[in-house]
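All protein chains but one are shown in place.
This part shows chain A:
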Amino acid sequence: MLQSDKVDTASQRAGKHGGAVASGPLDRVMERLTRLMASHSSRRSFAGRASAWLTLGSLIPVLPVSRASAAPVKPASKPKAPTPFAASAQTTDPTACNYWRYCAIDGFLCAACGGGVHSCPPGTSPSPTSWIGTCFNPADGRSYLVAYRDCCGQDACSQPPCLGTEGDQPSYRPQANNDIIWCFGTGALLYNCSTSVIVGNAS
């Protein structure tokens, strides 16, 4: 069905612009030459018929099938959301729990606590360590590696918490666990809020 649609569209374009749609200089030269010969000869003449064949031959490269294959590759349809969280995630409000990067966040959103998606609130320190999740971005259809880095040094932020659990594994898999206080190396390991920092493309 999609193929037919393409053929129809390409045919209309070829008809509308006539021979002007010839794809190269050689095509255009041949077409003009053929038309010139036809206009100066009998319609029943061999030259006329031969010119018609030549014209047809010169137009072969511009037939719809050829045009379709020569056209830039149309982007494939976006990948489907791989998980339930991704299927309902949004990409505009980082202060809401269903923001796409928060697929596995556990705790308070720094974006709602004076910081940002990848910024700590003033008075806190970013943790140099973290665990890594993988979240699907509905806007571009790609999955990204997201580091959930904690901001530390003040007690818990007062805003409502969020709990994303996609890919969250138990603490015996610390590299994929969102319960650990990831404030190692920040002085007091007091947890304030969580950021989600893109650290790579996982697609």
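Observations on the model:
Please note the rule applied: a contact is a pair of C-beta atoms (placed from the backbone, for glycine too) under 8 Å apart; a residue touches a chain by one contact, two chains touch by 3 or more; residues count from 1.
Here is the rule we go by: contacts and distances are computed from a predicted model.
Look at the chain that isn't drawn here: its UniProt entry, checked against "DNA-binding PadR family transcriptional regulator", "Amine dehydrogenase", "Molybdopterin synthase sulfur carrier subunit" or "MreD-like rod shape-determining protein", names it "Amine dehydrogenase". The omitted chain makes contact with just one of the residues A:V117, A:I132, A:I180 or A:A202: A:I180. Listed here are the chain A residues that touch the chain not shown: 82-85, 87, 106, 153-158, 161, 163, 165-174, 176-177, 179-181, 183, 187-191.
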